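Every protein chain except one is present and positioned as in the full complex.
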Amino acid sequence: MATYKVKIWRQSGPNANGHMERHIVKGIDGDMSFLEMLDHLNEDLEEQGKEPVAFDHDCREGICGACSLVINGQAHGPETTTTCQLHMRSFEEHNVSEIDIEPFRATAFPIIKDCVVDRSGFDRVIQSGGFVSVNTGNAPDANANAIPKPEADTAFDAAACIGCGACVAACKNASAMLFVSAKVSHLAHLPQGDAERRERVHSMVNTMDKEGFGSCTNYGECEAACPKSISTDNIATLNREFIRSKVGPTT
Amino acid sequence: MSSNSSNSVPCGMTTVGAKMLVALTGMALILFVIAHMLGNLQVFLPGDELNQYAHKLKSMGPLLWVARIGLLSVFVCHVGLTIALTRRNAKARGALSSNEIQIRATGERYVNGYSYETATTASRFMIHTGIVIFLFVIYHLLHFTISPDHPPVAGDELIDVKAMVIEGFSHSIVAGVYIIAQLALAAHIYHGAASALQTLGLRTDSTKPGVSKAGILLAAIIGIGNISIPICVLTDIIS
Partner (left out) sequence: MKLDAKIPEGPIQDKWANHKMAMKLVNPANKRKYKVIIIGSGLAGASAAATMGELGYNVDCFCFQDSPRRAHSIAAQGGINAAKNYPGDGDSIYRLFYDTVKGGDFRSREANVYRLAEISNQIIDHCVAQGVPFAREYGGLLANRSFGGAQVSRTFYARGQTGQQLLIGAYQALSRQIAAGTVQMHTRSEMLDVVVDDNTAKGVIVRNLVTGQIESHAADAVVLATGGYGNVFYLSTNAMGCNVTAAYRAYKKGAGFANPCYTQIHPTCIPVSGEHQSKLTLMSESLRNDGRVWVPKELGDKRKPDEIPENERDYYLERKYPSFGNLAPRDIASRSAKEVCDEGRGVGNTGLGVYLDFRDAISRLGEDTISARYGNLFDMYERITAENPYQNPMRIYPAVHYTMGGLWVDYNLMSTIQGLYVIGEANFSDHGANRLGASALMQGLADGYFVLPQTIADYLASLGSDHQRTPIEDQAFVDAEEAVKSQVNTLLNINGRRTVDSFHKELGRIMWENCGMSRTKSGLETAIEEIPRLRQEFWNDVKVNGTADNLNMSLEKAGRVADFLEFGELMCRDALAREESAGGHFRAEHQTSEGEALRNDDDFCHAAVWEYTADDEAPVRHREELDFENIKLATRSYK
């Protein structure tokens, strides 16, 4: 059982001033997940009649992408995983007893409360073109189109993105290029995505800019912070798609 | 979160389009730097080659001006877009509120901060090395091209470039400035070259190993090539 000195961002609303609040959290087992440590803190706060710290979380198995904390300066903390799959033993083993917790900050991710941010900008990027325009109904037989396995695998690697926003939080420019490129690349590698590939990349990049995300300066921090190890190769793919949309042959 | 005039990219470009122009102009500038270096390295040749090369350039007449204007516009485009993007990026990251500045002043480690995991030092200081190069270019033009204090060459209006170079670099401060600027340039190219290939979508599975080496190689060649001249002057290898 370990004790941690926790400092956590408290901000009562979108326009309020925030501050780092100090807490001593006792009785933490190495098998507890990071969010269970915060549950523990929140139970203490509730018992004292104080408002618990708000943070986003849902599936707690690393797939929904809701959890979003910057832990000691790193999006999702020191390991390549989501905040919910980070365990306290990872601090215990490295004798880290002070933990600073902050939201995923970016101008395009305004804070709603405490560590909860608004990531709807990502949804709007997808709405602007991150789909295949096919209505429910009479799609051709699923095996009508053979897709080479390597292409399908590459598409899958890109499609594994969980939309958590760690790439934006980790980027000094708050760029969303890894997120946007993952979707562009997923659909660009499949024949289903071919018909709309020109408009897609164009429209998604425009929306990304409009939402106020920064530009990519190829630091690679996004890839390092990504819990699903989405590769910056996708950014090169997006760039190729972008050039193609400008100068490539119209099909 | 809609854009406003101060955080948009010039000429209605997207950030991706702007980055591509930065990459293209950067590559053009690298080519210029290489050509410039190859010209200068003729200082190591025993005879009058450097001066002849300089005179040949000078005698190009209007063509020279076309080249100069072309180079200048590439340079302005590269610098201007980079400044616009950098400002935009700072906005995207979010300025510290006065409250956050206060909190940070109390010694908080991470308020609105982030720790780097993989970004190279060169990549993090691109704008800084860029500014150093920019200032250096101005100094360099004043020093060697525009400055009227060239030592005259007997019986001709042309100048003795080789003598001028040797004379200039024999001052350790001048040589020092050049060396520092060339180190900044090498660092800039180290990240910039690889980054430009990525931005232009030229980094693919097959080119990947080459791309990361391209930056190192170009930086090393240009750095060593350019720095060798003041070093050799200072150590009297060229005289």
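A and B are the chain letters, set down in written order, and residue numbers restart from 1 in every chain.
Everything that follows uses one rule, which is that a residue touches a chain if its C-beta (ideal position, glycine included) is under 8 Å from a C-beta of that chain, and two chains touch if they have at least 3 such contacts.
It should be emphasised that the depicted structure is a prediction, and the values quoted were computed from it without experimental measurement.
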**Item:** Neighbouring displayed chains - absent chain, whole complex
**Value:** A
**Item:** From A:Arg10, A:His23, A:His40 or A:Arg244, residue that would touch the chain that is not displayed
**Value:** A:His40
**Message:** Touching residues of chain A against the unshown chain: what are they?
**Reply:** 12-13, 29-33, 35-36, 39-40, 43, 45-47, 49-52, 54, 56-66, 81, 85, 87, 89, 112-113, 116, 118-120, 122-123, 126-128, 130-137, 139-143, 145-149, 152, 155-156, 159-160, 162-163, 186-187, 190, 192-193
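Here is the rule we go by: only the chains that are shown with their structure count from here on.
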**chain A-chain B separation of Cα centroids, rounded to whole Å** = 35
**Request:** Provide the residue numbers of chain A that touch chain B in the complex, in ascending order.
**Result:** 7, 17-20, 70, 72-75, 100, 102, 105-108, 110, 121, 169-170, 172-175, 205-206, 208-221, 223-225, 232-233, 235-243, 246
**Asked** Once bound in the complex, which stretches of chain B touch chain A?
**Response** 1-3, 7-9, 14-20, 85, 88-89, 91-94, 97, 99-100, 103, 108-119, 123-124, 126, 191, 194-195, 198-205, 208
